[in-house]
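Encoded as structure tokens, here's the structure I'll be asking about.
Note that one protein chain is taken out, while the other chains of the complex remain in position.
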Amino acid sequence: MNLSVATLVFVAVLGLLGVGLYALLATRNLIKVIVALQILVKGAMLALVLAGRLRNAVQEAQSLALTVIVADTIVAVIGLTLAVQIRQRLGTLDIKALTSLRR
Amino acid sequence: MTLILVAAMILLPWAGALFVWAAGNERPRLQNGLAVTFSVAAGICGLAMLPRAGAEVVLNFPVGGAFGDFTFVADGLGVFLAAVATVIGSLAVIFSVDYMKGEHQLGRYYAMVLFFIGAMVGLVLTSNLLLMFFFWEITALCSYALISFNNDDPKAVAGGMKALIITQLGGIGLLVGALVLYAYTGSYDIQALIANPAIVPAGVLAWMAFGGLAAAAAKSAQFPFQTWLPDAMEAPTPISALIHAATMVNAGVYLLARFYPAFHGVPGWTTAVTLVGLVTALLAALMALVANDLKRVLAYSTVSQLGYMVYAVGVGGIYASQFHLLSHSVFKALLFLSAGAVIHAVGTRDMRQMGGLGKQMPLTRAVFIIGSLALAGIPILNGFWSKELVLEAGLMHGPMWAYVGMLIGAGLTAFYTYRMVTMVFYGSPRSALHGHDAGPAMRVALIPLAFGALTTWLLAGPFSRLLSVESLPMHHIEPENTWVILEEVFSLPTLIALLVVALGLVCWWQRERLAGLGQALKGIGWAAEHSFGFEAVNRAIVGGTQKLGEALRVTQTGWLNWNVFGILAGLVVVLIVVILGGR
Amino acid sequence: MLIWHGLVVAGIVVCAILAIRAQRLLTSALWLAGCSALVAVLLYLMGAAELAVIELSVGAGLVTVLFVFAINIAGEDAASLPSPLPRPLSWVVVLVAVGLLAWRVLPELLPLPWLRVTDSSTFSDWVWGNRMVDLLLQVVLIFAGVLGMMGLLSERKKAGEHEEESA
Partner (left out) sequence: MREYTALIWLLMTPFLGAALTYLIGRSVARRVGDSSTVNPARWVALLSQLATGVFLYFSAQALWVSGRPFGVTIARLANDVNGILLRFDGISLLLASVVLVLTFLVTLYSVTYMQGEVGEEKYYALLMAMTGMMIGLGCTHDLFNLWVWFEGMAISSYMLVAFYHQSASLEAGIKYLVQSAVGSVFVLLGIALIFLEAGSLNLSAIHMALGSASASPVVWVAGALLLIGFGVKTALVPLHTWLPDAHSQAPSGISAMLSGVVIEAGLVAMLRSLAVLPGMAETWGYLLLGFGALNMLVGNLMALRQTQVKRLLAYSSLAHMGYMLIGFGAAFGFGSQAGAAGGFFHLMIHMLMKGLAFLGVGAFLYTLYVAKGKHGPLMIEDLSGAARRYPLAAFAVSVAVLGLGGLPPLAGFMSKWQIFVAGFATQSPWVIGLVVFAALNSVLSLGYYAPLVNRMYRQQPSALVLQGEKLSVWLALPLVLMTVLVVVLGFWPTLAAGWYETAADSLMRLLSY
């Protein structure tokens, strides 16, 4: 099997994806949930750049990924703000405390 | 002129509904006045329309899209039912002036009644199947709103819900019919279908036919959907008279009669219709025998009489079925309204607490007995003639077993009618109830109906002309002279039928002696009291659905981890579908 | 060449795993920064030099600062309690999802040659030119994000008016 760079980068994408998704299923800490989201988005961004690289459109892919970084940072900011607020209201970052909305 | 009348019959009540609603509940007198004015105006239009029936399109709004042309055809069948709806509707409204005195939400009550009257007229006059479904559902909506008019009473709420759900379930049959018609012909034109049923493939026509039967059975409270009508008796009594005896429940029979030319060729359809009518007539009569609530007895008898009409359609007696519908509308509205007068006076519906009320309410007693005799089929009241015509049609064109069944039903009818009359008006008072006779507005409604119960049979001839080939070309009903029609009744089968009716009465008089027989039939009585298990089935279905809903709520865990798991699971499923079946 | 790529990819995944496994939140944030830095390296190796710089400053820098801030305010909440999901179930569903992706996509990628970049356009051509709508939208995104954050942080002055109905 000839292992190309493309394959390797895609493995990184899959790895980030797998780790992030697993973390979302397994962690109960809100801040870690945000960390997991960051990891996921890094995977997606890598995939975009990879696609651009293979299509000989690196510059285009870069400009897309720039928007992804900005958007995702904003999501992280809002997520962290929410987490901080929750911590201050409920005294914990445990997801279990966030199960009042059920059924 | 016909155009204006047709539009007026629908729009006058609807405009009235708006006005009454806008008048506000602080002005009940104004509301009464408005409601009576608009309904009576519609009633006059309905009567004025009777001589103008024809098979042509009188109104057409091309709406386009998937909605077709909204057309109206004022043919005999439609005009007749429109007249029944508007006239009995206006009588019920007049009756309500006394009956609903002091209610808080009069605006809602009248608005719904008037809305119903307009929708009922639309239902019978339109020749667009979508529009028919549209009006069909509006009547269900009004019926639901009026049954649960008294929303504080959980029984009323439950009754309204039950009526709504069951009629809607059946309504799916009509929905399927309309959708099929559009899918195969690109229009909703009923007349085109009736003129040539071959425009849809035979297999599809069968779906339409049985779908229509389901819808009709649900609307007319026929087997196996009969359970909602007795519970609908929580409605104010004028509503029971108008919607649940004289008009809306007839919509099912109307549907069957309207489509008879298209559907009777479908294998098994007529047999199914006959069977539904027969089973319903017998079951409901048995349940009427054991019920103790005055309005429930009347409700069961309505179901049973509707069974007669359905049976008549099944054996091809469209004319007989519609004539019985006319008689039944009159005498059953009379019975309900006079029962309403009784209930209004004594404040209970339980017949076991009544008795001996006749002396206190002579007028009510008189009109109630007229209605009862008509119901029992005693000559020369209108119920006698029409029921005999139904049985005649059954004997001539239907299977013998069904005819015998219907004869037994006639006997049972006489029996429970007599039981009801004696329990309410005769004997010694069973409790300290004091009745006062019907009020003035009530009388205005009761007396014309009593007169009608005595005389509408004289209309047999004009009625046959109304339904004749000129307005209903596909139904092949011959216009006849009244006397020719009534002569048909005087034959041997009629005597047999009368004997059965008499037997029913004798059974009541001899009930002490027949106590042994009663013991033997105890099982049937027990089953009848438990509505032959249909209530249990209803409850099981409703309970099962609710349990399922409750059980499913566990899936909303509130855990963020599980929520993300849902997304991932969805992704996996879609990926697998795409990988396996992606074409 | 391939070895460098391989090492960086391995480093990225390991950092991500460590960020998830770390007991302390601060450690977790630092491993995330490491991951981000390695992603920047990989981006550079792939020829996305400008983006690598941005990823390094925003992803590894700014975001880390934000995390540290947030963790400072919120405090450590260390105890790693078990998730409500059974662990094998999480494993299975993640592995199946990622595995399916890999199974369908990797075979298509394998034969693709890793050619030299011949794209003559520049980063600024794209950012300021062809993707200008995206760029303008970024401004709106930042505006919305800042408003959202401020809205969430603002003290409720009418606190008395928003008493909660504790269930």
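Letters A, B and C mark the chains as written, and numbering starts fresh at 1 in each.
In this section, a residue touches a chain if its C-beta (ideal position, glycine included) is under 8 Å from a C-beta of that chain, and two chains touch if they have at least 3 such contacts.
Just so we're clear, the structure is a prediction, and the values are computed from it rather than from any experiment.
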Q: Give the labels of the shown chains that the missing chain contacts, considering the complete complex.
A: A, B, C
Q. Thinking of the whole complex, not just what is shown, which of B:Val58, B:Leu164 or B:Met406 touches the missing chain?
A. B:Leu164
Q | Touch criterion as defined above, residue of A:Ser4, A:Asn29 or A:Thr67 at the omitted chain | A | A:Thr67
Q.
Using the document's contact rule, name the residues of subunit A that touch the chain not shown here.
A. 13, 17, 20-21, 24, 30, 33, 37, 40-41, 43-45, 47-48, 50-52, 54-55, 57, 60-61, 64, 67-68, 71, 74-75, 78-79, 82-83, 85-86, 89-90, 98, 100-101
Q | For subunit B, residues in touch with the removed chain | A | 63-67, 104-105, 108, 130, 133-135, 137-138, 140-141, 144-145, 148, 150-152, 157, 160-161, 164-165, 168-169, 172, 175-176, 179-180, 182-183, 545-546, 548-550, 552-553, 555-558, 560, 562-564, 566-567, 569-571, 574-575, 577-579, 581-583
(Q) Give me the subunit C residues in contact with the hidden chain, please. (A) 100-101, 104-105, 107-108, 125-126, 128-134, 137-138, 140-141, 143-145, 147-152, 154-158, 160-165
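Rule of thumb we're sticking to: only the chains that are shown with their structure count from here on.
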Q) Which two chains are joined by the greatest number of C-beta pairs in contact? A) A-C
Q. Subunit B to subunit C: how many Å between their CA centres?
A. 67
(Q) Using mean CA coordinates as chain centres, what's the gap between subunit A and subunit B in Å? (A) 63
Q. When the centre of a chain is set as the mean of its C-alpha atoms, what distance in Å lies between subunit A and subunit C?
A. 4
Q: For subunit C, jot down the residues that touch at least 2 other chains.
A: 83-85, 90, 93-94, 97, 101
**Q.** subunit B: positions in contact with at least two other chains
**A.** 557, 559, 561, 565, 568
Q | subunit C to subunit A touching residues, read off their complex | A | 1-2, 5-6, 8-9, 12-13, 16-17, 19-20, 25, 28-29, 32, 35-36, 39, 42-43, 46-48, 50-51, 54-55, 58-59, 62-63, 66-67, 69-71, 73-75, 77, 80-85, 87, 90-91, 93-95, 97-98, 101-102, 105-106, 109-110, 112-115, 117-119, 121-123, 125-127, 130-131, 134-135, 137-138, 141-142, 144-145, 148-149, 152-153, 167
**Q.** subunit C partner contacts - residues on subunit A that touch it in the complex
**A.** 1-12, 14-23, 25-29, 31-32, 34-36, 38-39, 42, 45-46, 49-50, 52-54, 56-67, 69-71, 73-78, 80-85, 87-88, 92-94, 96, 100
Q: Using the touch rule from the top, collect the residues of subunit B that touch subunit C in their complex.
A: 557, 559, 561-562, 565, 568-569, 571-572, 575-576, 579
